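Down below is the structure, laid out as structure tokens.
All protein chains but one are shown at their positions in the complex.
Here the chain labels run A and B in written order, and each chain numbers its own residues starting at 1.
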Amino acid sequence: MEEIIVSGRSIPHVDPILDIWGLPISLYLFLGGLAAGITIFAAVVTILKKDEQYSTAAKIAPIITPIALAVGLLFLLVDLHHILYAWQLFTTIRLDSPMSWGAWTLLIITPLSIIWVAMHMKSIMPMLNMGGCCLGVLGFFIVEKNDGSQVNWEWRYPFLINFEKFVIAQKQVFAWIMLVLGLVVGVYTGILLSAFNARPLWNTAILGPLFLTSGLSTGAAAIMWLSSDHHEVKLFSKIDLFLILIELFLIVHMIMGFRAGSEIQIYAATFFLGGDFTVIFWVFFVGLGLLIPLVLESMELVGKKVPVAIVAFLILSGGLLFRIIMVDAGQVIRFLY
Amino acid sequence: MRYGMVIDTIKCVGCTDCVVACQTENNVPLGYARDWVVEAVVGTYPELHLEIRTERCNHCIDTPCVRTCPTGASHIIEGGIVKVTANECIGCGACIESCPYDARYVHPNGYVDKCTFCDHRVANGQDPACVSVCPTYCMHFGDLDDPNSEVSKLLATRNSKVLAPEAGTKPQIFYLI
Partner (left out) sequence: MKTTRRQFIKISGLGAGSLALATPTFNLLSGKQKPQDDIKSKRYPNYCEICFWNCAGWVYTNEEGKIWKIIGHDDDPNSNGRFCPRGTGGVGSYYDDDRLKTPLIRYTKEDGSQDYREATWDEALDLIATKVSEIKNKYGAESIALFNHGSAGKHFTHLFRAMGSSNIAAPANAQCKTPRENAFKLTFGHELHSPEPLDIQNADCMVLIGSHLGENMHNGQVQEMSMLIERGGTIITVDPRYSVVASKSKIWLPIKPSTDIALLLAWINVIINENRYDKEYIEKHAHGFNELKEYIQPFTPEWASLITTLDPTQIVLAAREMAAAAPAVIVHPGRHVTWYGDDTQRLRAVAILNALLGSWGRKGGFFFSSSASVGKHPAYKVPYPKPKWSWMDIRPGDFPLANTGITNVLVDGSHPDYTGENKIKAWFVVGSNLPVSIPNKQRTLEAMDNMEFIVVVDTMPMEITSYADVVLPEATYLERYDILRLAENRYPTVALRMPAAEPRWESKPGWWMAKQLGDRMGLNQYFAFESYEEVLEAELSKLGVTLEQMKEIGVLKLERPYDDAYMHEGDEIEFETPTGKIELLSTELAALGFDPFPKYTAHAEPPAGYYYLNYGRVPMHTFSRTSNNPNLSDLKKEHDVWINPIVANDWGIKNGQYIWLQNQAGVISDFPVKVRVTERIRWDSVFLPHGFGHNNPKLSRAHGKGVSDTQLISNVMHDPINGSTGMRLNFVTFLTEDPRKETEA
């Protein structure tokens, strides 16, 4: 028996178990992954010039992106302990620090994602109810237009009108940029944790692809949920099915990797194989968040009627749960003591 | 020049004087600590072994804490001392997550704090507070690059180990065993 006693130390958020990062970080990672997933699908669909066919993916779902990114960023800020100094993030770029390039990427992608939405505004919301307050902030940018055309509004300033023309003309280039940035965000939220070698559970190369896959899967789920087009739902259901299979493969691979890893990683694996995180991981995340959707989507494929909302909901909550588990468990398992 | 510590676990009695000396010297708020003491007991009565050691930031050569810092608040100064500039730190916790030794904490004022090797004392030619107070004289501080320093000589003549070498950070605190 080994008995270890640490004295002179019982520091808030560090002892007895680390919880420097909590729910806000999990939410931040989840929302980032979701935004990345949606952005990537929107970009790909656009690049493939299928944006009219799959308009939810290309035009409607991306409305979520800036919101998800902004709320995610808010959660990140909430988690900063020295928040008044947050601007220091943007006084330097540190390529070694995922936090740093993540922050910069978000700084760039968030406005671009708004532009992406604006670019599609006229086609997704041609008739805006201009009466009254519901217009809100938009009122600063648009004005009513009554020329009998199918769109009842116009940008308030000429430069906005010109800018819209410009981006629509450069839509393909824009889509490529969004694809790259979407991938960066996806990879970033994936490798943020695995950049921390000090946490044995995060110290695995599989975590990045796993998070990216999971992000794409949540993105696909969101599109399925929003889409009313049967073909589109079916396509993304198929894509999602495929992503879930990859995810399952990666999870098994990850756990096996731990079991074959260093002493501390073998120990880490026990948390999922009988230890504290077993039930929540296997039953709630893998079971409810992956396997049930997998079954439901397969049924859908063979023609059974399945409520899409339930599938999407399970996948989205599974994705969030996965991040919560990984953030928590990663901090519980330490190198020393 | 590379500062490091050589700590004799055979002499350390685990009194925590190093902890309280650091707290008073550096105004570490109560409830927080830059250093601490670990006791590890193995065996069955009466065949027992006890190792006692004082721990703190290892002022690693390979510093994940500096690497992951998004603002540059965590940085390395002369002699390899790893420090945090309070008013550049946003308190994101990345460095805390990246330290395998859990040597950092969030100061109640929001920024991240940790052992500084008492660079303010070292600059005056004094030993760090913890080293200079230790009643068993079990801690030694000095330049590991200088083969004639006390620390280098101890390392050359005694068996030593570092903590969690598998974490790959190349810690600069050595324990004589």
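Here, a contact is a pair of C-beta atoms (placed from the backbone, for glycine too) under 8 Å apart; a residue touches a chain by one contact, two chains touch by 3 or more.
Only a predicted model underlies this, so the values are computations on that prediction, with no experimental measurement involved.
Of the chains displayed, those contacted by the omitted chain across the entire assembly are A, B.
When the omitted chain is restored, the residue from B:Val133, B:Leu155 or B:Ile173 that touches it is B:Val133. In the full complex, subunit B makes contact with the omitted chain through residues 10-11, 13-17, 19-21, 23-25, 30-31, 41, 43-46, 48-50, 52, 121, 124, 126, 132-138. Within the complete assembly, residues 1, 3, 5, 7-8 of subunit A touch the chain that is not shown.
One rule holds in what follows: only the chains that are shown with their structure count from here on.
Of all the residues in subunit A, the ones that touch subunit B in their complex are 1-14, 18, 20-21, 76, 79-86, 88-89, 91-92, 94, 96-100, 103, 195-199, 262, 264, 331, 334-337. By the touch criterion given at the top, residues 14, 16, 19-20, 31-33, 35-42, 44, 64, 67-73, 87-94, 96-102, 105-106, 109-112, 163-164, 166-168 of subunit B touch subunit A in their complex.
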